[in-house]
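A single protein chain has been removed from this complex, and every other one stays in its place.
We call the chains A and B, going by the order they appear; numbering starts again at 1 in every chain.
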Amino acid sequence: MASETIALGVVDQDRRPISERLHDWVVTVDHKKLGILYILYALLFLVIGGIEATIMRIQLIVPNNHFVSPEVFNRMFTMHGTTMIFFVVMPILFGFGTYLVPLMIGTRDMAFPRLNALSFWLTAFGGLLLYYSFIGGNGLYGAGNAPDVGWFAYAPLTSRAFSRGHSTDFWTLGLLVSGIGTIGTAVNFITTILCMRCPGMTLGKMPLLAWLNLVMAGMVILAVSPLTAAQIMLSIDRYTGGHFFDTQAGGSAVLWMHFFWIFGHPEVYVLVIPAFAFASEIIPVFSRKPIFGYPVMVAATVCIGFVSLSVWAHHMFTVGMSSYANSFFTITTMAVGVPTGIKIFNWIGTMWGGKIQFRAPMLFCIGFLFQFLIAGLTGIMLAASPFNWQLGNSYFVVAHFHYVIVGGILFTLFGAFYYWFPKMSGRMYSETLAKWHFWLFLIGFHLTFDFMHIPGMLGMPRRIYTYEPGRGWDIWNLIVTIGVFFQIAGVVVFVGNLLWSLCKGETAGGDPWDAWTLEWSTTSPPPEYNFATIPVVESRRPLWDIKHPEDPDWKYE
Amino acid sequence: MSSVAFARSSTEPAWVLPSRGRVGMISLIAAESAIFTIFVVAYIFYIGKSLSGPMPKDVLETPVSDTICLLSSSLTIHLAVRALRNAKIAMFGVWWFATMALGAIFLVGTGREWQRLIFDRGLTINTNLFGTTYYSLVGLHAFHVTAGLIGLAIVMIFTLLGKVKPEHSERADVFSLYWHFVDAVWVIVFTVVYVIGR
Partner (left out) sequence: MKGKDKVPGMTRKLAPLALLIAGFLLVASLCFGAPESRAQIPNIFRPESTPADSIFRLSLLVLAVTGLIFLIVFGLLVYSVVKYRRRGADDGREPPQVYGSNQVELAWTVIPVLIVLVLFLATARVIHSIQDAPEPRGTIRVIAIGHQFWWEFRYPALGVVTANELHVPVSDPSHPSPTFLTLLSADTDHSFWVPRLAGKTDLIPNRVNHTWIDPHETGLYLGQCAQYCGTQHAKMLLRVYVDSQEQFEEWIEKQRMPAATDSGAEEGRRIFESTACVNCHAVSGAVTDGRFGPDLTHLMSRNTIASGAAPNTRENLRTWIRNPDAIKPGSLMPAMQLNDHDLDAVTAYLETLR
């Protein structure tokens, strides 16, 4: 076999004028720059969404509080949910995926670079359109402001009769536009992963991050489209007098719920599967072992993808479906917990027998494992339809899904930040600051979201701007709000760490973690063309094969 | 400086992956199918549930000739791509134009049906549930036909300018996937609206 050593130079410092460099970023079609744009965009909205949450929690710190009016509170929970899902978690996951997938599969860019750019800018514009509602929401009737119909915008609350002015229209159109961008991104991911892998990288030799982004993209294709369809229908109702969800004309409010949740449930798997991908890359490297059960991990993820398309009405257990429908959705929802649990066991199996190093990425992934386990179990509780009749639409559900999204997804995201920051920026972050971030955020997270389960079990519904004293909810709401400030402190330390490290961090080098996938074979940051020569791989861990030529992976796979 | 060694062998079998255009178009078609499915489900769900106003059997006339035109255009576009693959650019142009013409006839037919329904029979999108679901579903399809016609027209212009070559046959084939999809959707819409829903 012929062998070539490729010498890679250090990337030159960019000394062009700032206007040229900014212009570069605006017109770029390079997947790495677009990935970073997605991430920065999402970080900005993370702060905004966090402020919205803080406002709500201050209002709820004591009963009958007057920090904000009910109208403002209702806008806050609507915007907080919509922002966090559509303009924080989705863009940030797409950003990491766009950055990493081409590098990990050994190619130079995504399949459709211009579509990649279009998708980013559509998403960004959708967010700006939604937020414009704060200043531009005064419609024909002088009423309306930011949308206040909840992030799932149930009909008929969203009809012209109950939702005056244009605030709901900003919700609908902002998400419609960014939804088109999202579908574009999904098309790009699928095409890239299926059509641009480097020689030797069969589907069975792809890093799990690539596999999981493939499944995620497939789910986006099937799940975001129903939301797009429903939003078109809502717009037809609101603008042309249509009757899709007009109960006075014989329309059905429950139909909106079905369409929304046919989107909404797979959507949460769209959010969590890339988080699984990060854990599946980080845990092996910091345990110094390959992922335990790669084929099973792939099969379990595909299984989750399919089964999750059949569980949506567990968000509707209280709408009065028949006992047969309720039973059906109970069993499918419990069933989807099986492959999910298998993944948790495989991650633990990866750590088992390893030599675990507690660097920041791994700390966050261990937190993820603990918290995702709990979140999955509270999900099983909610899956039992009668138990859901008590727990549904209460703070128990709010606690459950924040446990998944913050305790699960955000923790792996923090892990991913620290893991790939050296690759993206060329510099190491401060491990001390990262550990402060971890412990502050962990304490804040648990103060807020552990105790949030309790008011739900004591009868506190969600989406209420205040609550009655004497129902036993007061102390728990106080503790929940206190936790928020620890989380804010953690995020401040995090952002400070990133900024400080960008300027003052030590040089990272190409492979600071002694890892095994292709992105670590480039410089940090990688050159625009990614690889001088397209690599050829023979196993799932190409760099392990190079570092351990006496014991390569392809002997065992 | 960092360096990385990769082994490359000249005896490996050729590394062939699916074509990007095809996979991308199929993914897009999957997404569009999901959107159409939701509109079809809404249509079916609301059959017979209108509280008032004209009912389908009172006002709908089966668009047989328009349907024949649209479905034939799938055949003509297939012939066009085949001609291009065999380097017969002129025949390609002829069949491609025929596809456009058939698609345009379909759209005109839809327009005329809507004119009749709105002005003669008083059925609009806000008349009742049937009106809302009918115009939305048929309209969504017509929108996709229009987008396809615009794409067809752009290629037609390039053909007339002499820029289309046999090596573009793969791209024309990928585009024709979209057109076939539009026709397949019409089969379903036709069945649901004019056969089942009546």
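As a working rule, a residue touches a chain if its C-beta (ideal position, glycine included) is under 8 Å from a C-beta of that chain, and two chains touch if they have at least 3 such contacts.
None of the values given here were measured: they were computed from a predicted structure.
Judged over the whole assembly, touch between the missing chain and the shown ones holds for A.
Considering the full assembly, A:L157 is the residue among A:V47, A:L157 or A:L173 that touches the omitted chain.
Of the listed residues A:G174, A:P207 or A:G251, the one in contact with the hidden chain in the full complex is A:G251.
Within the complete assembly, A:F370 is the residue of A:F370, A:F401, A:F485 or A:W500 that touches the hidden chain. In the complete complex, the hidden chain is touched by one of A:V26, A:L44, A:L128 or A:I380, namely A:I380. Across the interface with the omitted chain, subunit A contributes residues 69-71, 74, 148, 150, 154, 156-157, 162, 247-248, 250-254, 287-290, 292-296, 318-320, 322-323, 326-327, 330-331, 334-335, 337-338, 341-342, 344-346, 348-349, 351-359, 363, 366, 369-370, 373-374, 377-378, 380-381, 384-394, 428, 431-432, 435, 439, 443, 446, 450-451, 453-454, 457-459, 461-468, 470-472, 475-476, 506, 508-509, 512-514, 548, 551, 553, 556-557.
Criterion: only the chains that are shown with their structure count from here on.
Inter-chain centre distance (subunit A to subunit B, centres taken as mean C-alpha positions): 33 Å. The touching residues of subunit A, counted against subunit B in their complex, run 1-10, 111-112, 183, 186-188, 190-191, 194-197, 199-200, 217, 221-226, 228-230, 232-233, 236-237, 240-244, 249-252, 255, 259, 262, 509-511, 521, 523, 533, 535-536, 538, 542-543, 546. Across the interface of their complex, subunit A is touched by residues 1-10, 12, 15, 17-20, 23-24, 27-28, 30-32, 34-39, 42, 45-46, 49-51, 125-126, 128-129, 132-133, 136, 140 of subunit B.
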